[in-house]
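Take a look at the structure below.
So, chain A:
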Amino acid sequence: MKIMSRKRILVVTSIIVIVIVALVAYYSFFIRPGPASPIVIGVALPFSPPGDYKAGSLMLEAIKMAVEEINQAGGVLGRNLTVKWEDTKGLPEEGVAAVERLITLDGANVVIGAWHSSVSNAINDICEKYNIINIQAASWANEITAEHFKTTFRIAQYNDEIAQRIIVPFLRDYGFKNVAILAESTDFGMGVADAVKKEIERLGLNITVHVITYETGSSDLSPWLLNIKAITPPVQIVINSASGYPNTYLVHKQAWETGLCPSAMILGSWDYPALPDFWEINKQYGVGALYAAFEHPAFPLPPRAQEFARRFKERTGVEVPYYAYLHYDAVYLYAEAVKKAGTTNTDEVIKILENIKFEGTLGTISFETSPEPGPVWHQWTGHPAFVCQLTAVNQPASNSTIVWPKEYATGELKWPP
Partner candidate 1 sequence: MRERVVVYIFLSGIFLVVPLIIGGYWLYIVNLALLYVVLASTWNLLYGFTGLFSFAHPGIFAISAYASTVLAQLGFPIPFAMITSSLISTASGFALAFVSMRSRGFYLAMVTWCFSEVIRIFLFMTFRDFTIAPTLRLNYSSWYYLLLFFAIISSVVINKIINSKIGYYLRAIKDNEDVANVMGVNTLIYKLLCFSITSFLVGLSGAFYAHYVGIVSPSLAGFTMMGQTIIMCLLGGIGSFIGPILGAIIITFFFQALRQFQTLWLASCAILAIVVMKFCPEGIISIIKKKAKPFREWG
Partner candidate 2 sequence: MGLVVLENVIEICNVTKRFGGVIALNNVSLTVKKGEIIGVIGPNGSGKTTLFNCISGVYKLDGGSIRLEGKEIHKLRPYQIAKWVGRTFQIPQPFKSLTVLENVMVATKGDRKRALECLDIVGLKGYANVLFKNLNFSQLRLLELARALALMPKVLLIDEIAAGLNPKEAVDIVKTIKSIQSEYNIAIMWVEHVMRVIMRVADKIVVLNRGMKIAEGSPTEVANNEEVIEVYLGKNL
């Protein structure tokens, strides 16, 4: 084996370093989108573990559908939209890297992301730093909008909203007195649990709440369900405050297997029976399952939304989850704001967004901004909300019964099923 001389080593190393530096400098400084180039929709979502990659891929499809439609209709201000996506992996530092890349290398005009609240909280700092609008269409942590960033706009719900507008009114209207919240140990899971307790206290309701927390990612909830079964007097309903897959599906089967059902009903998270696994996993145990939803066929969405839902199912093979509507809307919302502003300049677009009334798939989107500390900042609060019940095996979510709000109920709450 020939041994290189020291001089040759130095020369070769220098050449390699200079080439690498030149390439990086070229990409850093010389690749910039010009005015006639596409409007870049930056997408920062999880596409690999430990992030929720299943949700990430569905959200991306919804975004791509919106972009394709807008381009087919002629684009915005004579420019097409293009999607640049980066994987956050569900980790804050990766989320920051993703958004740095989207903004500084890909020239993103807007960033839609990021699903995991911890990542969303990391990336909105970066968007604020670079003065790029960040549309949050999935993360519910109060802190995301509570920082009152100029560039952050949220069309997704926030944790307190779930408690204040769905769970507590549902419990009150059906007269529940003894409730358990099975909260996954995430900010979302425990945040909602706290918000429920706070709201019950604020309204002075006579409802006892037991909060049991479990490790996120657990697929065997039996130990905690047995703990709940042991509570006296017996709990009437268990709210599974979680977003993680598959525990939001498994909770029903395990509740029956541990004997907690039928003495207690299970309200298992939000909009989740969308994936085909639900009935494969639960079979007959899924009958009677309650879940929160933000849309239902009994209240037809606008034709555009129905068309989106139909095409989404054709494209992906799954029923459209509500977060897909929001990501679809996020693109259209931004496009509309740019059109009205006549420019992609962030400050001009922000002025439009702050006063916009946009017809989204789930309702009219407008942003409430309160100067008081809290999450109501650039926040849409007009989400429709229902509590639905599945009444037959293999029933699609679209055929479920609305049991709340009572004025919109399409059937009675049946328990035991």
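How these were chosen: all candidates are chains of the complex that A comes from, given by their letters.
Definition applied: a residue touches a chain if its C-beta (ideal position, glycine included) is under 8 Å from a C-beta of that chain, and two chains touch if they have at least 3 such contacts; residues count from 1.
Keep in mind it's a predicted model, so treat the numbers as computed, not measured.
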Inset, instruction - Quickly now, which of 1 or 2 touches chain A in the complex? Give its number. - result: 1
Inset, instruction - Note which residues of chain A are touching candidate 1 in the complex, please. - result: 1, 3-4, 6, 9-10, 14, 17, 21, 24-25, 27-29, 47-50, 53, 86-87, 90-93, 96-98, 100-101, 103-105, 116-119, 121-122, 125, 141, 143, 185-188, 190-191, 213, 215-216
